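First the structure, then my questions, so here it is.
All protein chains but one are shown at their positions in the complex.
Right, chain A next:
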């Protein structure tokens, strides 16, 4: 965030939502990190007077926010799109209870899957859970809408969903400053069981309230100023929302546009009125035909997904080509270059585990985090990855399907934060139902993938204050795991021995791999002693190269060069460590059998 002048700020959509929530007087905010939502809570935690926290998962985060709302405070829950799946249970029933203090759920969707396992369109949740949804196009609107969402939540006694996408979250733009106001709801205990206790008799009554509320919201949507018609060339009228609106404005600046700031419920009369003024009606939206389906259900003729792709992000060019098939552009074709895929950092503790797994004949049931990169060559040591926490239960299911003798053919790998998120229940199941597929917990003391967020095992709160530290070993023992091992993953050889022993057991074993993430501030501040290559000892066996460490590179010999330089005639080349990139983990040294890799201080 940066100040441009007295009135204007330069900030991302996520920073704008944090500021908007602060200005709206939010009292409690909870969430789980997930790209592209993470920076909302991180930024909100820097404002004074707002209680913020990282919850162990999205369900807990939303429930915390519901509780704060029941106590009369304005409350916010933030998560990525797939996080809403985890939080869906409380979400669908909070739709029945309604709110006391304003309650806003931010769903940050990731079309194109820049950093996600799927690209589900969470506008469908608004329809399914019978909840109103606002959808901003840019940071300025994101701030305006989050403030509005709190007010409308209280006015209509309903949770509101603010749906953003990557190109709102991680886009920076100019945002106006606003007034900070206290939440007008007073926080206190207010017993209203007829509204808050969702057992069947009460829920049936609230069910009718939900229908009433949605009817009122439909009426409200008709005159809601952020559902606006922008007059223009009526030969083609475009209905759009969210970031797609921006692409429409770039591609067809003169077209008549109905921009829907509220993507659920829809203003039927306004849509009908707009449709009647244009010759051809087109719906431009990313991912699912959400608006299109509901507009067609109103009996209004329109075109949508037969023109606009239903996969991946849109952009100006896609929208222009879709609507103007004659539009042609002479573009340079890409040239072939060596790829530069993401990679685990130099010194990353995960590498040691995946290196070992790549040499064991096991199916590796993986999970979500930096360590999913263990899938990439040269390690290529992950065989499945579905969703947060699934590694443990999928391994259990596979072992059961394989039957007797199957227990040593499957292992699961999960990070500390993901284990706490939703791996613990899977482990309880594995123990209870007598599984023996070894679980490896990669405990690097942080939620790393999303950019270093604290979690219940890291010992610190979101604000960096000391917090109780979950003891993973004791937790595993408490749920009944008899065989709990701890390894230092940087010692490859010793780790291999432990992994082999654990996998061979016919009872549930857990191996906790303990080594901190190299991106932790304390790890970055230390002065790592780098390893270096004694090239005179290097025999070119490539053992260290196979780690795929960014600090180690291979220099091939030219013809005859090996002999000329005094190496074996057949030697193909030499390995070299870049001492600037090296992060002092020593995994390569533990693999080298020829004394060709030495730690700097032993030079």
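Methods note: a residue touches a chain if its C-beta (ideal position, glycine included) is under 8 Å from a C-beta of that chain, and two chains touch if they have at least 3 such contacts; residues count from 1.
Note that contacts and distances are computed from a predicted model.
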{"item": "Undepicted complex member, UniProt protein name, chosen from \"Fe-S cluster assembly protein SufB\", \"Monosaccharide ABC transporter ATP-binding protein, CUT2 family\", \"Indolepyruvate ferredoxin oxidoreductase beta subunit\" or \"3-isopropylmalate dehydratase small subunit\"", "value": "\"Indolepyruvate ferredoxin oxidoreductase beta subunit\""}
{"item": "Option from A:26, A:148, A:246 or A:353 whose C-beta touches the chain left out", "value": "A:246"}
{"item": "Omitted-chain contact residue, chosen from A:331, A:466, A:493 or A:558", "value": "A:331"}
{"item": "Contact with the hidden chain (one of A:40, A:161 or A:545)", "value": "A:545"}
{"item": "Those residues of chain A which, in the complete complex, touch the missing chain", "value": "2, 4, 10, 12, 35-36, 38-39, 114-115, 138, 166-167, 170-174, 243, 246-247, 249-250, 315-317, 329-335, 337-345, 370, 372-373, 378, 449-451, 545, 548, 550, 552-554, 556, 573"}
